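Just one protein chain is left out here, and the rest sit where they should.
As written, the chains take the letters A and B, and residue 1 is the first residue of each chain.
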Amino acid sequence: MPVTSMPVTSPPVQTGTDTAAAVTDALLWVDGVTKRFGSLVANHRVSFHVHAGEVHALLGENGAGKSTLVKVLYGVHRADEGRVVLDGVAAHVSSPARARDLGLGMVFQDLRLVPALTVWENIALHAGRAGRLLRPRRIQAEIAEVADRWGLAVDPAARVADLSIGERQRVELLKVLMSGARVLILDEPTSVLTPAEVDALFDVVGRLRADGVGIVIITHKMREVRTIADRVTVLRGGQVVVADRLAADISDEDLVTAMVGTTVEAIGNTHAGGGAGRPLLQVRGLHVRGAGEGSGLRGIDLGVGAGEIVGVAGVAGNGQRELADVAVGAARPDAGAVLVDGETMPANDPAAFRRAGVCSVLADPLREFVVPGLTVAEHAALWSSAGTGRIHFDVAAAAGRVADAAAWAGLSIAAPDRRLDQLSGGNIQRVLLTLALGERSPVLVVSYPTRGLDVLTAETTRRLLLDARGRGQAVLLVSEDLDELLAVSDRIAVLAHGRVAGIVDAAGADRRQLGRLMTGAPADGAPGDGAPDDGGVTGRRMTGRRVTGE
Amino acid sequence: MNGVQQALIGGIEGGTAILLPALGELVGQRAGVVNLGTEGCMLAGALAAFAVAAVTGDTWLGVGAGLLAGAACGLFHAWLVVRRRADQLASGLVVWFAALGITSVFGTGYIGRTATPLATLSVPWLSHLPAVGPILFRHDALVYAGYVLVGAVWFVLFRTRVGLVLRAVGERPAVVAAAGGHPQLVQMTAVIVGAGIAGVGGAQLSVGYVGNWFNDMTNGYGFVAVAVVLFACWRPAGVLAGSYLFGVALAAASVLQAHGVAVNQYLLDALPYAITLVALVVVARRGGAKAPEALTAALTNGAA
Partner (left out) sequence: MPARLRRFDGWRRLCAALLVYLGALALFSVVVALKGGNPFSVWSTMVRSTVLAGPTLQETLLRAVPIALAALAVAVPARAGLVNVGGEGQLIVGAVAATGAGVAIGASVPGPVSWLVMAVAGAGAGAAWAGLAGLLRTALGANEAVTTLLLNFVANDIMLYLIYQLWKDPKGSGQPESRPLVHAAQLPRLWGSQLNIAVLVTVAVAAAMWWLLRHTGWGFALRVVGGNPEAARRSGLPVRRLLLSSMLVGGALAGLGGMLNFAGLELRLRPDITLSFGYIAFLASWLGRHQPVKVVGAALLFSAIALSGNGLQLTDGLDGSIVDVLLALIVAAPLVLTKRRRGAFL
């Protein structure tokens, strides 16, 4: 649950000039919704209006409370306060099914399709359409008709598993449209699309708007606001900071300020700039076909030198997972190679990578690290035996080692005889960090190191990464937390659509610049990948500016 | 009548005792549940059918009893794996062993007794077709039920909403739940219906094909049925072919012996199982179709 923990001192709300008019004829009116999870306030008195035939962008950073808001709207969560008004009538959206009945359609980020079934079967499954019998021809004809009307080209007889991610999204859209939605909510719809697919999507959205559908686009991308939105609401820290403004009436500068906040200090990376040593980890021409809903890698070249931290930024699903997997030998690239200290590594051989001195803070500890039934000490024994070809199974020694490592690192971990699978996410993460960083291996591939950690431990972790750099380790740091990347990296490579959209010096980088690169917009001089440039903010130097609290 | 024809006739007859349980198992596996207890469901069905037929003299009442007995075993399995989340393979074997014990205990009185067997019905006109007539159309009614059921299972799975939901549950239960469905209910129902069909398969064995009851009379047919579903890649037509292949291999053994071929009977007995194994391996080797996702999880315990 992306709930912010950022302290917010209720920012001034900028309201559109025509609010009074908006209320009367709004198709959807979200009125003062508050949602809490325990002591965390995910949404605080959030209000906005969506009109028929209008595209409304909900803009905000990760953790601003957008996803929670959408789940409240769609009946996944119940609001603690406030209400949702549809066509002037207060609606009790008690479940997703109820939301669909009310004419709310939702396209989730993680598409909800059954890959093994065909397009028409998925649509028939969802829409509680008439009849106990399936009439494939009739359903397919219906789909073709609706698809044709909205320009959603898709083969109704194709298996979903064989479709690209963009095509799958079209199926989701069809599914929603065919159930008669009047309000369409798109949750980060472009995060997994190629630029061409984004254009096609926006084309469809344009047609829907012309037809009088009310559309909400959840996004953190400025470019999308500019391209498609009529009206914009900005969320920060769970609260509305810009409400119902006409997109044409607000400048980019103001939007970014609203989104990022003026209180955010530039987390100056004072450590950066030291000359990196010889390259310890290099990837060359990596291609990996995207699994499921990610973009995969489409030709990545990257190097990390001794005593250097290279951050990898990007929206989830743009190739970070694949990069981290290949870089530790846990996946086989379709093309390209990984070199450790100049030696080409055998693909998909985790043991060889460990022998060569590559350690990893895994991206998904529950799936890739935690063995049910084993204790902390046993995990330590497993960890230290990896790559040695034989398994040292001395739990007592491992327990001592992991305790020492934790003490050295300044991380407090659970007792060695505790079962790891019974610990909380943060405790598991601390054990993983202790093992991975305690190894002091020449190369570290670190994915989302501070996820699930409290603020203090997160600070310690960042310090440990900087210490590692100081010892001459090469660190590849994958993260979605821009502050973190800016705080510890020497250079930051931004991945977009499986390519490196740009590599910037962390010392001179700022969040907006990274954010723009993450959308796939080319930096100056960087090879473009065909994405149209932002309207409005062109021509600015991409390096050398810092956010200084404007 | 030559040997080949005999083997084919016997193959259809004997294959039905695989076909019915395999179709039942197909329904369950499409919903994401494997039931090794199919063997037990068959045993229960075989005894229930035989006992009721012997006591009442009404064979069809017996078949109905077989259906219910199979479904009861299925309920046990479904409860363990769907509601209690027990390991599917272990639960299936527990069901089988329980059924083995119960049928042995309650079946002692029926060993050696006779029941009116299912009558052989020749389909008018069709049974006089040259070559295929006698092979396909001079059997008891449950054999024809097998023909019909193949089509019926296909139709339900691929042409009705119920079947669509069932297949979706076997793939991604969460999607069905998100769409407002009830995956657990679907799985329970699928397993129980499948087990009921397996019970009828057992009935076909005791009151049809063999016309007798003895302990452990299914002799692994239920396990073969599970294997057939796997190598049929979860398709009704493949299940049909696989079941009759096994049936023909069974019949071939006795036909060969009747023709004085000097091969040991027991080696021939092993043949159907060996053929099933080979078929399983060949399909695995070719990559086969992808198993329903939820089923894969149950079959592999997540291991590579």
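The rule we apply is simple: a contact is a pair of C-beta atoms (placed from the backbone, for glycine too) under 8 Å apart; a residue touches a chain by one contact, two chains touch by 3 or more.
All values derive from a computational prediction rather than experimental measurement.
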| field | Candidate in contact with the missing chain, chosen from A:Tyr74, A:Trp120 or A:Phe369 | value | A:Phe369
| note | Given B:Val4, B:Ala237 or B:Ala274, the residue that touches the chain left out of view is B:Ala274
| query | Which residue among B:Ala44, B:Val165, B:Leu230 or B:Ala294 touches the omitted chain? | reply | B:Leu230
| task | May I ask which residue of A:Trp29, A:Tyr74, A:Phe202 or A:Trp383 touches the chain that does not appear here? | result | A:Trp383
| query | If the missing chain were put back, which residues of subunit B would it touch? | reply | 36, 80, 83-87, 89-91, 93-95, 97-98, 100-102, 104-106, 108, 215, 219-220, 223-224, 226-227, 230, 264-267, 269-270, 273-274, 276-277, 280-281, 284-285, 299-304
| Contact set of subunit A toward the excluded chain (per top definition) | 328, 330, 349-352, 354, 360, 362, 367-374, 378, 381-383, 385-387, 390-393, 421-422
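The working rule: only the chains that are shown with their structure count from here on.
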| query | Rounded to the nearest whole Å, what is the centre-to-centre distance of subunit A and subunit B, using the mean of the C-alpha atoms as each centre? | reply | 48
| query | Which positions of subunit A touch subunit B when the two form their complex? | reply | 95-97, 112-117, 121, 124-126, 128, 131-134, 136
| note | Interface with subunit A, subunit B side, in the complex: residues 158-165, 167-168, 171-172, 175-176, 178-180, 290, 292-293
